[in-house]
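Removed: one protein chain of the complex. Kept in place: all other protein chains.
Each chain gets a letter, A and B, in the order it is written, and its residues are counted from 1.
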Amino acid sequence: MLNEYRYCNMPFDIIADAVKAKFVDVSTSEFRDNRRLHVPPAQAYDVLKTLKEQYGFNMLFELTAADYLKYPNATDRFGVVYGLLNMTTGERIYVRTFLNEPDLTLPSTFSLWKGANWLEREVYDMYGIVFAGHPDLRRILLPEMFTSFPLRKDYPLRGRGERHNFPVITRAES
Amino acid sequence: MALMIPDVMLAPLNPLANWVRANSLWPMPFATACCGIELMATGASKHDIARFGAEVMRFSPRQCDLMIVAGRVVMKMLPVLQRIWMQMPEPKWCVSMGACASSGGVFDTYAVVQGIDRFIPVDMYVPGCPPRPEQLIQAIIDLQDKIKATGTLQGVEFGKRTEHMGPLANVEMPGDFAKSRRVSLN
Partner (left out) sequence: MKKFILHPSSFLLANMPLEALATLPEGPDKDYLWTLNFGPQHPATHTTLRLILTLDGETVVKAVPDIGFLHSGFEKLGEDLDFNQYVTIVDRMNYVSPIANEIAWHLTIEKLMGIELTPRCKYIRTILAELARISDHLLCAGAQALDLGAFTAFLYGFQQREVIAEIYETISGQRFHPSYTRVGGLLFDVTDDFVRQVRTFVKEFPKTHADMCRLLNRNRIFLERTQGIGVLSKELAIDLSCTGPIARSSGVVRDLRKDEPYLAYGDFQSAFKVICAQEGDSYARYQVRMEEMLESLKIIDAAIENLPAGAVNVDVESKAVFPAQTSVYRSIESMIQHFELVMPNRQWSPPVDEVYGCIESPNGELGFYVVSDGTGVAYRARTRPPSYIHFAVFPYLIVGHQLSDVVAVLGSLNIIAAELDR
């Protein structure tokens, strides 16, 4: 029953061509079954909005980032990936955008998908990428007082001593 | 032949107090991660921790005398752990269940405390990731032996422990290096 509408989806090429016609700086890439649109950060919100409203990608199933500091032949520092899913056709599309150090700001997609709320907070927590317009952009997984962004490549795996920065309770005190 | 029971028994009451303490442990399951599920399995039908008198799991620290720390403890959780430990009344014991609670285990990362014994006193360590329920039961048996071997009726040794009790020194949150007091790891 599901397979009926699974195969009547709009091909990726048609969507990609339409998006490319509307936004000039968009390029595409493909690896295995992941079909991606590369967009500049300034246009990210508009591309996502177009995909949601015109092509029916009504679920944001994934939002994550990566730090390309030590990546071979990387030109940009941070990459943010939006994974969109069309619940009617079951089609997935990935939108990638790249950010560089002084201006780590992206528009929040909370107004498009409510599911973006915590996903954006996590990316902020781990990478320090700010989502402008997010209703409640606070640290989510780490303590509020934590000063670093741990998934950045210049942060060591074992931390900088935060994990042992606590008072000790001895038998006599407890 | 009738069993002769003497009318008067003269014996120290310390072993009696210890025997009572050892066989009525009320665990406080501080279950954070995978070991918590094994702790549940220990309490469930097949392994049945009730055979050793330690099935009365109470989630209120004020009713418990045995804290079972099951699972890794991370930066954000450690102040909670310390607070719960301070809220438990004497006499109290602590079992560190699993590799993560005892030493950090496989999680040698920025967030995980490398062994809770750096920050609270621990009586019994249970190896394993996670330990089998039998290992936890063995740890409780060993702890019972330890309790039976020490302790007095009046609990003077517990009194000594608690006489310095006061408010916990203010816990600075991690990351605030400008103000924080670094604790030596010895």
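Everything that follows uses one rule, which is that a residue touches a chain if its C-beta (ideal position, glycine included) is under 8 Å from a C-beta of that chain, and two chains touch if they have at least 3 such contacts.
Since this is a predicted model, take the numbers as computed values, not measurements.
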{"item": "Listed residues B:F30, B:W93 or B:F119, member touching the removed chain", "value": "B:F30"}
{"item": "Hidden partner chain, residues of chain B it touches", "value": "30-34, 36-38, 40-41, 44-46, 59, 71-72, 74-77, 80, 84, 106-107, 109-112, 129-130, 132"}
{"item": "Touching residues (missing chain, whole complex) on chain A", "value": "1-3, 6, 31-34, 58-62, 64, 66-67, 70-72, 81, 83, 87, 90, 92, 94, 110, 113-115, 117-119, 122, 126, 135-136, 139-143, 150-151, 157"}
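Just so we're on the same page, only the chains that are shown with their structure count from here on.
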{"item": "Centre-of-Cα separation between chain B and chain A, whole angstrom", "value": "42"}
{"item": "Interface residues, chain A side, partner chain B - complex", "value": "142-148, 150, 155-174"}
{"item": "Sites on chain B touched by chain A in the complex", "value": "74-76, 78-79, 82, 85-86, 92, 108-114, 118-121, 160-166, 168-169, 171-177, 180-183, 185"}
